[in-house]
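Handing you a structure now.
One protein chain is absent from this view; the other protein chains keep their places.
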Amino acid sequence: MVRGYEVVIGLETHAELNTDSKIYCDCKNQFGLEVNSQVCPICMGMPGTLPTLNEKVVDYAIKMGHALNCHINRVCKQDRKNYFYPDLPKAYQISQAEVPLCQNGYVDILVDGEERRIGITRIHIEEDAGKLLHSDKFHGCSLVDLNRCGVPLIEIVSEPDMRSSAEAKAYLETLKSILQYLDICDCKMEQGSIRCDVNVSVHKPGEPFGTRSEMKNVNSFSAAVRGIDFEINRQIDILENGGTIEQETRRWDDAKGESVSMRSKEDSQDYRYFPEPDLLTIVVEQERVDKLKEDIPELPNAKLLRYVKEFGLAQKDAAFIAESVELATLFDSCMAKGRFPAKSYTTWILGDFIKYLNDNSKTVSDTKLNADNLTELVELIENKTISNAGGKKIFAVILEQEKSVKELVDELGLAQVSDASALEAIADKVLAENEKSIHDYKNGKTNALGYLVGQCMKASRGKANPGMMKEIVLNKLNNM
Amino acid sequence: MELYRKSAYELSQMMKNGEVSSVEITKSVFDRIKAVEPKIDAYVTLDEENALKAAQEIDNKRSAGEELPELAGIPIGIKDNISTKGLRTTCSSKMLENYVPPFNATVMNKVYENGMVVTGKLNMDEFAMGSSTENSYFKPTRNPNDTDRIPGGSSGGSAAAVAACEAIVSLGSDTGGSIRQPASYCGVVGLKPTYGSVSRFGLVAFASSLDQIGPLGRTVRDVAMLQSVINGHDRMDATSAYRTYSDLSAGLESGVSGLKIGLPKEYFGKGIDDEVKSGILNAVKALEAKGAVVKEISLPSTDYALSSYYIISSAEASSNLARYDGVRYGFRAEDYDGLIDMYEKTRSEGFGDEVKRRIMLGTFVLSSGFYDAYYKKAKLLQRRISAEFSQAFSDVDVIATPTVPTTAFRIGENTDDPLKMYATDICTVTVNIAGLPAISVPCGKDSKNLPIGLQLIGEKFTEQKLLNTAYTYEQLVGGFSMPEI
Partner (left out) sequence: MNIDIKHIAKLARLHIEDDQLEKFESEMQNIVNMVENLPDIKDELTLDEKNPMILRKDKAVTDKYTRQELMANAPQVKAGCLVVPKTVE
């Protein structure tokens, strides 16, 4: 509820698939190359050229369909969506109209610790358009780069099931982590590999849904949140002032933090969809549909639940790890060793490791950390060979260098002294030099114990096993 | 010796026997072009230099003892909607007047791989929309049998060039009769192959689900030989049929004994010229005398085919021709104010009236609120028409009809009445609607000395049967007769 209104949000999310070639021709599907260098007569829409559908695109879309619990239409077709724009060489986009590859699914998301189920209306395959370049220096012209033409897209259309911008954000983040888990999209927001259109409406509780506006050009998840919040307030302002909401398409300007009207319902475009005559029916064998389902890895929402139930992780921690394929892979392979409790690992992964990744803008694979060296480190701490402080020193090294943890213990001189006689000798020496503190302790100043143990640790240059040291000092004091 | 008059088969034999070279043949054809082209206007672009170069190469290979394909060294003309790398491909439109494709159509690769000599690009109705070649932006082509008359269309240049011996054979394209109708008017043989048997890659699209490239020639054998060169599965065309083909010219002599020929009564009703009708019936009688069995059949939905055809083809065309926007290639208007004005002026100045009319019709039938009443209805009728053909073919082997209801009309006679012009396609569109193969073969002349065409329609991928029947008939009546120009 915002200002006494219920909010209804639906999202249309476009994800670029990371195939080798484009959807309808064998040009390279790659971002960031020289303008108009990844094009051919087909994706330039030259007269007489014809599309041929890339089989990976179908596979990837079906995988996403499975991941979002969709019904797979193993017999479907493609359609033309006709409109004129300089970034669309054929003046139609090959897409899917009434029969999408996947439909009627759902995805469970977590918002503030609560699970919400968001319906998925459909997932269909289509081609991306090119890019227009604008500059004041172009003297009233725009330039057209067609490299992106024909980059494969899936469009994931949600039901209007979200009730706040926070839910929309959680939904988008869930989609992103699923796309990463399936390894079908690079998910590089800055390159536009995931983009979305947002449908928002508001209504008073108990009343039917309000008129919706569609907002385009939302290029990041944070922009989606800002855009939705802006749109909610814009609509409520209108209603509160006695106005009515028009069905229209708006464009989000993230720099200005506002949406502006692009076109009203009356000028809504007539796309004249009809079946693409250059392509035949897509028929995917049932066995292939099933095989693609088998290949789906455990997805983040399932992992999250398992981490909480099996390993007793806090939901927040479980979510954090599960959301990242790389962290989850690391954590899962640590746990697969079956040697130490989850806590021994999460302390490191969610502590020093995340801090290191964030501080250095690195990803897991940029580091040398793996389940083997992390388990060795955990083992040495658990069996008290090294202290926690020593562990941190080793951890810092194994993040960046492929070095044996055991060798590092020696190299850095971090082995703890747990030999009782050696510790007793240290204790005897320190006690002999600190008669005042012994006196204080005997007179009830218990914090003198801490001081004495600290002196012992210092004398051992930090290598004494702190627990044993304390015990020995206490023993000696009590026997004095 | 007038080499240009000979058939591809004869010339091929002569080259094999060392009686003549490809250069001599090519020169002969270009001499003929120089002599009659001013009266016929079949070509949009001639490519003599490269043709002679290609002919010389073939001759060199032959004298080096290399084994060459059957049609190596034979001059061929290409309809100007088939993409030829480095040779402008205009579709007889101002829109593509200076467009030079950077790639070859799949059929062109096959033509070149077979060592054929491309003479140039042939005139047509703009973007293949028309039945007379009067819709060419450049010029109308004239019928070699009577230069006051149209050659038919849209492959008018392809038919006229072959009839006037300005090419030995040619390639055309057929969306609603555009190979067969001009073949009939010009008195040559034209085959519209089964949809999917010849790759459409590089054929500038008019109506993707109906378009098909096919061969034209003066003899059935030449057409069979050329069809064997151009057919075949192509990975570049998703609608291309995945199958193999045997050499169609090998079994032409197998005769028609026992062949069941159906005469659909709907194709012999009103609007069919009496002389045309008797020409067809005489031809069928001749085949009957050779052992064929003739029976009357019915294809009741024939009357709806023309409407369905215009809806489906215009709908697809409106989308296929949307890409001509003055951005990547082709004509761009000179003065404009902003993007939309640039689009509108470019397209309004670049397209002729017939093209605009079909784009408008196609846009209308697909537009919001009309799709079901028009496009969907037409597609449902298409299904019904196909089913009726399937039903008929459970009973007969081939169906014989006139190719066109009348013989060639005068230039300008029908230009102001689109519906009358469209009606000339009434016997041919059904074949495209159903994706079937059909051949038009000359069957005599009317009292004005204008050729009549017999159309034989077959089931999908039965080109061999059609060619055999046409060949048998051709042997009986003598086939092509050279017009005086």
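Here the chain labels run A and B in written order, and each chain numbers its own residues starting at 1.
We adopt the following convention: a residue touches a chain if its C-beta (ideal position, glycine included) is under 8 Å from a C-beta of that chain, and two chains touch if they have at least 3 such contacts.
On a predicted model such as this, the values are computed, not experimentally measured, just so you know.
Chemist: Which residue among B:Y43, B:Y99 or B:F206 touches the omitted chain?
Modeler: B:Y99
Chemist: Given that one chain is not shown, which residue among B:K61, B:K260 or B:K379 touches it?
Modeler: B:K379
Chemist: In the complete assembly, which of A:H14, A:K28, A:H203 or A:R306 touches the absent chain?
Modeler: Once the missing chain is taken into account, the touching residue is A:K28.
Chemist: In the whole complex, not just what's shown, which of A:I282, A:L380 or A:I394 touches the removed chain?
Modeler: The single option touching the absent chain is A:I282.
Chemist: Pick out which of B:V107, B:L248, B:I311 or B:L467 touches the chain that's been left out of the picture.
Modeler: In the complete complex, the chain left out is touched by residue B:I311.
Chemist: Could you list which residues of subunit A touch the chain missing from the display?
Modeler: Touch with the absent chain occurs at residues 19-22, 26-29, 34-37, 39-41, 44, 52-58, 75-77, 84-86, 99, 132-134, 138, 140-146, 251, 262, 270, 272, 279-283.
Chemist: Go through subunit B and note every residue touching the omitted chain.
Modeler: Here the touching residues of subunit B are 98-100, 102-103, 235, 238, 242, 304, 306-308, 310-311, 318, 322, 325-332, 336, 338-345, 347-348, 351, 356-357, 359-361, 363-365, 367, 374, 376-381, 383-384, 418-419.
The rule is short, and it goes like this: only the chains that are shown with their structure count from here on.
Chemist: Could you put a whole-Å number on the gap between the CA centroids of subunit A and subunit B?
Modeler: Going by mean C-alpha positions, subunit A sits 57 Å from subunit B.
Chemist: State the interface residues of subunit A toward subunit B in the complex, per the touch definition above.
Modeler: Residues of subunit A touching subunit B: 41, 44-53, 80, 82, 84, 86, 89-92, 144, 270, 272-274, 277-280.
Chemist: So in the complex, the part of subunit B that touches subunit A is made up of which residues?
Modeler: Residues 81-83, 89, 91, 96, 99, 101-103, 105, 200-205, 207-209, 235-239, 315-316, 318-319, 322-323, 325, 327-329, 339, 343, 363, 366-368, 371, 375 of subunit B touch subunit A in their complex.
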